[in-house]
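Note that one protein chain of the assembly has been removed; the remaining protein chains are unaltered in position.
To keep things simple, chains are lettered A, B and C as they appear, and every chain counts its residues starting from 1.
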Amino acid sequence: MQVMYFAWLRERIGVGAEEVSPPDDVTTVGGLIEWLKTRNDRYAAAFADTKAIRVAIDQEQADFDAEIKGAREIALFPPVTGG
Amino acid sequence: MQVMYFAWLRERIGVGAEEVSPPDDVTTVGGLIEWLKTRNDRYAAAFADTKAIRVAIDQEQADFDAEIKGAREIALFPPVTGG
Amino acid sequence: MAVRVQEADFDPGAELEALSSGDTEIGAVVSFTGLVRGAGITGMTLEHYPGMTEKALAEIETKAHARWPLQGALIIHRIGLLSPGARIVFVATASRHRKAAFESAEFIMDYLKTRAPFWKKEAGTDGTSRWVEARDADDSATERWQR
Partner (left out) sequence: MAVRVQEADFDPGAELEALSSGDTEIGAVVSFTGLVRGAGITGMTLEHYPGMTEKALAEIETKAHARWPLQGALIIHRIGLLSPGARIVFVATASRHRKAAFESAEFIMDYLKTRAPFWKKEAGTDGTSRWVEARDADDSATERWQR
């Protein structure tokens, strides 16, 4: 599946989007984030405060409990500040 | 003092403004209207329903109890409908 | 602070531009445009009370400035004969934040509807004409700002 990052999350991780293949026991958005944190220090630092992270699955708002199975595109980003 | 009429009140009375000299015992807007009603049938008909009449004294909103002594310009009109 | 009562039409885009340009403290501009609705009428005549009108509109603007931190405000109201679709009134407010801009524009319109001495007479498509009646909802709208 594709994972996308925006704003300071993108800057801290260093890429805007990447293909990832989490193991089968990673079933929710929360689990995905915990798994991403184990990849390296950049991810660990970027996701240090998960209260500051929002989620969209296939371009629809979702929460940390949401199942990721079958998702094509998971986006992680800070609270939005447009308008 | 000058009395002014607007909208359907002006149309029913037939003039937009006129000089009037009410007797000394006419001291309030309400009294002025009662006195105007005695002038002829047009006035009596125009002021039949005083609930539908609003007042301004010297271009400031006022009510029927307001004193008219010293007033330069008293305007009587239906509720406003601009905007 | 600006108030205009005029027969001529106006240009909402130019008015918005004039209100917001040159002051980079402004973050939010809200405008209201009132138009003549066409159902069953061929036109509408706006009568007003010259002198008192301008005074009443300026007082409403002053009240809005006292209540919200505004960088600017504008009220334009047309008088005379207007066709269906024509602009009648324009209110615009400028503030740092959107809440003040929205609330003050709505406040000005609510007060204008019940306090500014304008009267509308509609010319019906059936040849008759009638004075528009005041709506209780407009009184309620004004009163909520006094609570």
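Criterion: a residue touches a chain if its C-beta (ideal position, glycine included) is under 8 Å from a C-beta of that chain, and two chains touch if they have at least 3 such contacts.
Note that the structure is a prediction, hence the values are computed from the model and not measured.
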### Message
Could you tell me which displayed chains border the chain that was left out of the figure?
### Response
A, C
### Task
For the chain that got dropped from the picture, name the residues of chain C it touches.
11-14, 16-17, 20-21, 24-39, 84-85, 96, 98-99, 101-102, 105-106, 109, 137, 141
### Query
What residues on chain A make contact with the chain left out of this view?
4, 6-8, 56, 59-61, 75, 77-83
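Convention: only the chains that are shown with their structure count from here on.
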### Message
Centroid of chain A to centroid of chain C, CA atoms only: how many Å?
### Response
48
### Task
Determine the centre-to-centre distance between chain A and chain B, using the mean Cα coordinates as centres, and give it in whole Å.
72
### Summary
Expressed in whole Å, how far the mean CA point of chain B lies from that of chain C is 26
### Query
Got the chain B residues that touch at least 2 other chains?
none
### Query
Do you know which chain C residues sit against two or more other chains?
none
